[in-house]
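All protein chains of the complex are present and in place, except for one that has been dropped.
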Amino acid sequence: MSWLIYLLFGVGMAFQALGAIALHRFPDVYTRLHGATKCTTFGSMFIYLGVMVYGMTMVLSGDASFMALPFHVAIIMLFILITNPTGAHAIARAAHRMGIKPKQAVIDELGEADR
Amino acid sequence: MTGAVLGIVFLFSMVIYLALSAGSGSIIFWSIGEIAFGILFATISAVIACRIFPALGLKPRVALLNPKRWLLLLAYSFGPFLFHLTKANLDVAYRVITGKIRPGIVRISPGLRTSIGITMLANSITLTPGTLTVDIDENKDLYVHWINVDEEKDRMREICHSFPEWIRRVAE
Partner (left out) sequence: MTLFDPGLMFLAGSLVVLMLICIARTILGPTNPDRAVALDTMNTLVVAAMVLLGTSFGEIVYIDVAIVYAILSFVTTLYISKYLEDNA
């Protein structure tokens, strides 16, 4: 069972790292939001899955204090999945209303609609 | 109408309370005290919601409680959504490493009418390949930041995949 936990944690940490690096690789707010939101949401999901499997193995090996862990982590996973894109959308809209233009953009239909 | 709000809020509060207090006792998973407190707090939340929701102009839609829609929602999240979520992350990982981007903001009209449907679609396409919802206008058209603009291909198909058909069946 432990190889599955290592795999889940490894993939999760890799995506979290990509999310943090994306903040420095991309040129402007919108592209940074792409990297940050998608990668950290996906990475968190894998970490939570790893924690759930870890808790279940602890329960199977006789430690009953981990019984409630999977339920709580499932709630947090669901919550992150709903709130993260909503927050990203709020920041993107605020940035556009502040008048920040997407860099290197080949097309901007929202900017045209505002004019 | 008031009864519907009361029932729905009570149900959801109770489910969340039970999930948070699972493993506390011997009646399946819960102790008798936890169940009693759950019913108490769920009732309080439902009564408060009854006061607040009409003032905010929120109307309950009882049709959404149909179990068939919830099964479809499950099928949607574990089928096409999960597939495109994985694809999106590999795509973004590739772009983070190589730095190849061709961004732009485009407008799409998915043709969904209800606000819950449009919210689901906006969140879904924020989490899927190379797209990020920026704004929405009065006609429920979405403005989408697209990290790799491709003018030749069909825009709706490239951004939304099969999501609007699924969401129409789940939430409209």
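Going in written order, the chains are labelled A and B, and every chain counts its residues from 1.
By definition in this document, contacts are C-beta pairs under 8 Å (C-beta built on N, C-alpha and C of every residue); 3 or more make two chains touch, one makes a residue touch a chain.
Computed from a prediction, not measured in an experiment: that's the story for all the values here.
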{"item": "Identified contact with the non-displayed chain, of B:A4, B:L20 or B:I136", "value": "B:L20"}
{"item": "Hidden partner chain, residues of chain A it touches", "value": "9, 12-13, 16-17, 19-21, 23-24, 29, 32-33, 36-37, 40-41, 43-44, 47-48, 51, 54-55, 63, 65-66, 68-69, 72-73, 75-76, 79-80, 83-84, 86-88, 90-91, 93-95, 97-100"}
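FYI, only the chains that are shown with their structure count from here on.
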{"item": "Computed distance of Cα centres, chain B from chain A, in Å", "value": "16"}
{"item": "Residue numbers on chain B that touch chain A, as the complex places them", "value": "16, 19-24, 85-86, 88-89, 92-93, 95-96, 99, 101-107, 122-123, 126-127, 130, 132-135, 137, 143, 145, 147, 149"}
{"item": "Footprint of chain B on chain A - complex, ascending", "value": "15, 18, 21-22, 25-27, 30-31, 33-35, 37-39, 41-42, 67-68, 71-72, 74-75, 81-82, 84-86, 88-89, 92-93, 96, 102-111, 113"}
